[in-house]
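Heads up, one of the protein chains got dropped from this complex, but the rest are sitting where they should.
Let's turn to subunit A:
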Amino acid sequence: MPAASPIYNFLVRRNYVFLGVIFAGAFGFEMAFDKGSDRIWDSLNKDRQWKDIRAKYVQDADGDDE
């Protein structure tokens, strides 16, 4: 077999490193997935959620919700 690529040697060769890469990837994937799905939901329900219409009903802008 020819010499393995540096990415393979660095990230995959040792199992604990590979596991760490997987968990880090899971963390990043989850953040991206949550952000993305929230954005899709918000765009589908634009002007229908409380945070969109709050300004119409709550005049005082003290930002301290009860």
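Structure notes:
Following the convention adopted for this analysis, a contact is a pair of C-beta atoms (placed from the backbone, for glycine too) under 8 Å apart; a residue touches a chain by one contact, two chains touch by 3 or more; residues count from 1.
Convention: contacts and distances are computed from a predicted model.
Its record in UniProt calls the unshown chain "Cytochrome b-c1 complex subunit Rieske, mitochondrial", which is the match among "Rad1/Rec1/Rad17", "WD repeat-containing protein DWA2", "Cytochrome b-c1 complex subunit Rieske, mitochondrial" or "Vacuolar protein sorting-associated protein 51 homolog". The set of subunit A residues touching the chain not shown comprises 1-5, 7-8, 12, 18, 21-23, 25-27, 29-30, 33, 66.
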